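Scroll down for the structure; my scribbles are underneath it.
Shown here: the complex without one of its protein chains, the others still in place.
Residue numbering begins at 1 within each chain, and the chains themselves are lettered A, B and C in the order written.
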Amino acid sequence: MDIVEFTPTRDQYAYTFGGVAPVMRIQPGTALRLWSEDAFNDTLKSTSDLASDKVDLRYVNPQTGPFYVEGAEPGDCLVLHMVDMTPARSYGVSSAIPFFGGLTSTDRTAMLQDALPDTTWVYEIDSATNTVGFATRFADADMQIALPIEPMLGTVGVAPPGGEVRSSLVPERFGGNMDTPEMKPGSTCYLGVNVEGALFSLGDGHYRQGEGESCGTAVEGAMTTTVIVELIKGAAPAWPRLEHDDALIVIGSSRPMEDAWRIGNVEMIRWLQELYGLHQMDAYQLLSQTSKAPIANVVDANYSTAIKVHKELLPAADAYSGIHQSLRALAQSL
Amino acid sequence: MDIVEFTPTRDQYAYTFGGVAPVMRIQPGTALRLWSEDAFNDTLKSTSDLASDKVDLRYVNPQTGPFYVEGAEPGDCLVLHMVDMTPARSYGVSSAIPFFGGLTSTDRTAMLQDALPDTTWVYEIDSATNTVGFATRFADADMQIALPIEPMLGTVGVAPPGGEVRSSLVPERFGGNMDTPEMKPGSTCYLGVNVEGALFSLGDGHYRQGEGESCGTAVEGAMTTTVIVELIKGAAPAWPRLEHDDALIVIGSSRPMEDAWRIGNVEMIRWLQELYGLHQMDAYQLLSQTSKAPIANVVDANYSTAIKVHKELLPAADAYSGIHQSLRALAQSL
Amino acid sequence: MDIVEFTPTRDQYAYTFGGVAPVMRIQPGTALRLWSEDAFNDTLKSTSDLASDKVDLRYVNPQTGPFYVEGAEPGDCLVLHMVDMTPARSYGVSSAIPFFGGLTSTDRTAMLQDALPDTTWVYEIDSATNTVGFATRFADADMQIALPIEPMLGTVGVAPPGGEVRSSLVPERFGGNMDTPEMKPGSTCYLGVNVEGALFSLGDGHYRQGEGESCGTAVEGAMTTTVIVELIKGAAPAWPRLEHDDALIVIGSSRPMEDAWRIGNVEMIRWLQELYGLHQMDAYQLLSQTSKAPIANVVDANYSTAIKVHKELLPAADAYSGIHQSLRALAQSL
Partner (left out) sequence: MDIVEFTPTRDQYAYTFGGVAPVMRIQPGTALRLWSEDAFNDTLKSTSDLASDKVDLRYVNPQTGPFYVEGAEPGDCLVLHMVDMTPARSYGVSSAIPFFGGLTSTDRTAMLQDALPDTTWVYEIDSATNTVGFATRFADADMQIALPIEPMLGTVGVAPPGGEVRSSLVPERFGGNMDTPEMKPGSTCYLGVNVEGALFSLGDGHYRQGEGESCGTAVEGAMTTTVIVELIKGAAPAWPRLEHDDALIVIGSSRPMEDAWRIGNVEMIRWLQELYGLHQMDAYQLLSQTSKAPIANVVDANYSTAIKVHKELLPAADAYSGIHQSLRALAQSL
């Protein structure tokens, strides 16, 4: 199986889902190796680079793509199997952007208080230990610790329905900036197709991230992602689904956060009904006793929550005819 | 070390935090073995027992306690080390109580739609495999699966401040009905004391529960809990903290759910500052890249979220002078 | 008709709904003239008195009461007709209490930013014009304007159900700190009785207040309130209702604010169904085209919203057998 490599030029970056011409047309079954720029457009390179000087929130999360998938039509299910994610730079960066993040007032949770101090942290990669280094920025304490690299993509999505075009800061029904650590190597992502060609893109690589992405940014970094693209006709999920070797996952996104959680639960109940023929009430009960609910982000235009059921708790079932296992096997051959 | 055993009579059940005379006075350092009734007051024994007939939501989660801890004063930290939780009945029960739960309108998220069908599920314990049995109640599918018993307490709390008395359905600053799977054997719980004697109680045993407690009830069952009680003078946390062998945890409770998450984050930042002397911004950053955020409940009077940091990611530190480890060791001797 | 006068001594102030012995027992049909202290317990008398020095948020909104109403039983409807509210001091006070209010982070909408400047404004009453005087506190501009006195009570409530005791900062199903400008002279308030004797109290006089009470406090002042107390057996509303000469009103209280609004809508639909025998869907439609929805507070433990329908839009109907009109007439004779 061949791999198509693609590194966008700066003028090819997309900052929206929808509204952008495809950078490439591909057939279902294609493997891509994609380079993506970091969320800050490579403007923060040292602790003296500050977001308030260099980051324009209308143009963050530059996307690699969109890709036009031949044959994809509204109502189909786009399948993106994440084969590998490898940091493409020797350091990652995080920033407490003024009036952005979970523990500060924002333009929407609008208050009158002053901003928190604009601060940048640089995390050098130690390849030998596969870690990134956290170092304090304030003199109160001198702590330097190594944290394991756990690569993930903040942003994976398709063009929205109804002619909408949404910023790459937005997580929604079409995927987008979900900022969930569940989007990691080995994941298969299922997205409903809304427009001809699906027009998917990805970006916003994180070398690691806590659940909730409290300060608004992860350890952000350029990433090389290998992904296999497939298409299932006529099987669009209502909200993004993910599959791991050991778990089924749905990502719900809305505000307030309980609505993100509700969306994820209702979609997972639907999935359990599809897999096992359960009555809605039995699926509700089964989910109630088995779900994990790790928060994804509480900082973006919508908040996102994962609803996750470990397969070992459920009877055996092949979601989407076992395509996740097939792609896992195929990935080994790349 | 002796263990004081206590099983309340029915007229000793408490249904509030605060407002109830203590059932017993104990010294710090006491180990208790406590029997607690199930959340439904043992009214649901078979699938034909329905919540709408038998459950009065003003009187659920009967508490065992409260216990008056000698020497406890406002501003102190009550320490409850959960040595063991053992199901005290051969079956657990779950119910989709009409207009109660996460995926139905309620008296507060008030809507005009009809209730979901009032349904009861009974989970028989299989001691050989240490599992409870889920069985479908609707004819659409016949599924019977065994789920591992993972005992926890839904409700652990002290009397509230300011003279308030709160229902045992409420999770708050004083603990209460947090419904988090993190409250399990091996946990040490730290609660701020608000009144003389602390007046803690516990109950609402769950044989297992998913994160969020989607349908509003777990696999509810009578429980025998062994707990060692300690007291640290003058060290009250603002919100409930938990310690596991491998993690530090805070439980925030409020509505909307993002506020529960924010509370947990801010309290964890405070804890990290206490342990490592960090500036608030450095603690914010460190938390952002290391926290787990498993939702606890989205069904109670407040919603609850856990914020959790695994110790392996942090420099060694002895929270509360290492009392968790000491109590773990002591528990081995019981 | 006689009027019973009552001015509490300082040690008679109540700071909770429930949990307090009655100061007096009265018969239905009694008129009371009640003096109430201001929300700050008279601690802020000049602009140099700051809330951070002098206000303890656990002990604000001192209540005058509770009053035990003979014959009142759970399920009954307590009727409080507000005959008159007269400022009982020559000035009112407002304060931007640190970390309290609608445009600042709080202990629940927890963030890391510094507090806003602790500031006190004093509003002198001009009796000739029936106004209070706003004067700027910061040098940026010198503005002094007279605002009409529009007296109202922030807090009117009964003891909660289920043995709960709630702070006088809390608005809920039992009334309490609703902080709505609709609670004004000429209003009749209908509250469901939860305990024998109802145990109602009132306080938190406002010389005027904007909708939402943005900064967390109104023009707070001691108040003399004349109220006629009546009782309707067996007619408890689920949430507080108000009647004006020209309108029917419900006050819903919860978080997030959309739930306060939903509660008010559902209760108003119930009221319209009671008055006119409408199907729920027709009442929903009628309400949709006729309701006003002035926000009450976005700063208290729950947020409150009024749902209001002007009588002139509806067919004639006598709510509660016309008791509002009867009490209005009776009030003229006082």
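Definition applied: contacts are C-beta pairs under 8 Å (C-beta built on N, C-alpha and C of every residue); 3 or more make two chains touch, one makes a residue touch a chain.
All of these numbers come straight from a predicted model, not from anything done at the bench.
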| item | value |
| --- | --- |
| Of C:170, C:202, C:215 or C:231, the residue in touch with the unshown chain | C:215 |
| Absent-chain contact - pick from A:7, A:47, A:167 or A:325 | A:167 |
| Of B:103, B:125, B:165 or B:331, the one touching the omitted chain in the full complex | B:103 |
| Contacts of subunit A with the absent chain, listed as residue ranges | 15-16, 18-19, 58-59, 107-112, 161-167, 252, 254-256, 259, 262-263, 265-266, 269, 280-281, 284 |
| Residue numbers in subunit B that touch the chain omitted from display | 103-105, 109-116, 256 |
| Residue numbers in subunit C that touch the chain omitted from display | 94, 96, 102-103, 116-117, 119, 121, 134, 136-141, 143, 145, 147, 208-219, 255-258, 261-262, 265-266, 269, 276-279, 281-282, 284-295, 298, 303, 305, 307, 313-315 |
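The definition used in the following text is that only the chains that are shown with their structure count from here on.
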| item | value |
| --- | --- |
| Cα-superposition angle relating the copies subunit B and subunit A, to nearest 5° | 180 |
| Approximate Å spacing (C-alpha centroids) for the pair subunit A, subunit C | 47 |
| Distance between chain centroids, defined by C-alpha means - subunit B, subunit C (Å) | 35 |
| Numbers and ranges of subunit B residues touching at least 2 other chains | 255-256, 262, 265-266, 269, 281, 284 |
